[in-house]
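Removed: one protein chain of the complex. Kept in place: all other protein chains.
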Amino acid sequence: MTIVHDRAGTLVRTAGLRKSFRGVRAVRDVDLDLSGGVVGLLGPNGAGKTTLLRMLATVLAPDAGEVRLLGRDPRVPAERLEIRRRLGYLPQAPSLYGGFTVLEMVEYVAVLKEQTDAAARRRDAVRVLESVGLGDMQRRRIRTLSGGMRQRVALAAALLGRPELLVLDEPATGLDPEQRIELRSLLSETAQRGTVVLSTHNTSEVAALCQRVVVMRDGRIHFDGTPQGLRTTAEGRVWEAEERDPRAARSWMTAEGTYRHVGTPPAGATTVRPTLEDGYLFVTGGWR
Amino acid sequence: MSAAAPALPVSRPRGLTRGVVRAVALAELRRILRNPVLWAGAALSVWMMWSVVPDPDEWAGASYEEIAVSVTPLLLVISLVTAVSFHRERVEVAPDAPVREGTRAIARLVAALPLVGIAVAYAGLLAWRQRDRGGLWLGVEPGRTTEALFTAGELAQPVALAVLAVAVGAVLGRRLPHLVSVVPLLFVVWFLVSVYWLFGHEVVTPFSVLQVQPVRVHAGPATADPLGFPAHWLLEGPGEFSGQWSRVFVSNALGWWHAVWLLGLSAVVGAFAVPKGRTRRWMLAAGSVVAAVGVVAQYAVLP
Partner (left out) sequence: MTITPLAQAARPTSRSIRWSPLVGVAAVLVIVLLVARTAQRPSDVVMAIAAAALASVVVASLHDPATDLLAPVPVSVMQRRLLRLALVLVPALLVWVALVVVAPPSLEATSPGPLLAMTAVGVAAGVWSPARRAVLVGASVPVLWFALDMTVPSDVLLGDAAGWWRTDPWPVAAVALGALVAGRRR
């Protein structure tokens, strides 16, 4: 397992981060050091991904532990303000004003991001809309857009001002394959000048995009390393057979009609090269 | 060649529809009855009813009128919990399910029926309370001071009002995008209704929502000789708020016809809570006719 420890260039650092909701511990003792690139956050539903991202977006205050974002402490109001000027955030279910046009909505967010020069603001809004493929939809009302288009409007709003830290909660939701590929290149470009932290359920997205992957389960980090590292955790633990093996931790039927198993292979089983998904299932299954 | 598939039934069997409505209604009802706001409003109404104690210093009929208003908090919360129920329809849950919006709306209306039941219980309690107090003072001049009880028509009013409260809550909950906007609107509707003396004029009262009897009808100028009026009239002399002799009119028939007007109005208002189509058209048409009949009949009853 490889963990990046470039402290000099660290953009996001958390130590002992905790958050509970009415006694339910959503995030427990999370330590992270992120310094540039695209970081994928994987985990089953209820793993604490959204809660962690909300804390990284300065939207939610932790119950305990420390957070430093872009070298600043979000608990200090003046520093939080400075972080927010350099931060972009896409919430899990972004709501927009149905009566606004696409351009009006993005420009409105730009105003609230303190872009006070009208001409520059317009240029930036048009730029981000073009970057998400909505350049020709600027005059469309939000209420007339499809779910995927709305998602892209919210993504455009997050990209305003070229943020150094981009926090995205399931950004690919509702996007078609072509848009997903465009999103990847967009995020890779953004990662050139900062950090992109995104949560997803799609391991192929992580494989294609992320230099680093963090797997959460039950509010804790169970893996922190490269996608290759996640894949190798399941090395020698994946095998395929004609019949379902009840001793396997996880098994499912493949398109070829054989059963793929993750767990401790029985004697004589022929193991296969694990995929990132196998690694993820192995880690979230708690067999490491 | 494949065998022809059997034709699917175009409509759902009636028994199945009933079952679906019952199941959805029960689920909604459980949520409605769990809402503490409902019971808080009901308790407040009962407390207001209990607080009405005739005072020798009050004006004639004060407690008789005041006790009718005590239903207001109950009506407000009935509207509110119904609005919450119908607001759920705005969230697209299982839009592909065979139970369509119209059936769901009917089920929600059915789920609200026990709220009318609470109003029935309230009316029963009101009747008992009045009898327990030996009637409420409807003291009028000259020389006809009486302890009066609500007529059955007047007691029907809280029940009809509860039906209207369900309809109002259903429409606001279904049509307003944010539940938070419903609060001030319902508050204005129901508390303005409680300022009953604004709507007590003989011309306005058939259209009023909360009709509080007695209705005061012009009998003669301040200079008129009260002994010249028919002996069976209850009279109110010129005073602080009136410069004339008025006939104080209490009528069981007026109460019943007002309830008819309220039910018609409820159907018209409630029509906008169900989707466009036959049901809505039917509710609008039937409601308009019933409401019109109620108003015309009230004018006929009024002296």
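Here the chain labels run A and B in written order, and each chain numbers its own residues starting at 1.
Going forward, a contact is a pair of C-beta atoms (placed from the backbone, for glycine too) under 8 Å apart; a residue touches a chain by one contact, two chains touch by 3 or more.
Predicted, not measured: the structure shown is a model, and the values here were computed from it.
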Among A:19, A:49 or A:113, exactly one should touch the missing chain; which is it? A:113
Taking the full complex into account, find the residue in A:26, A:157 or A:262 that is in contact with the omitted chain. A:157
For subunit A, which positions touch the chain that isn't shown here? 57-59, 77, 81, 84-85, 87, 89-97, 99-100, 104, 107-109, 111-116, 118, 154, 157, 167
In the complete complex, which positions of subunit B touch the hidden chain? 44, 47-48, 51, 73, 76, 176-181, 183-185, 187-189, 191-192, 195, 197-199, 201, 204, 241
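Just so it is clear, only the chains that are shown with their structure count from here on.
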Determine the centre-to-centre distance between subunit A and subunit B, using the mean Cα coordinates as centres, and give it in whole Å. 53
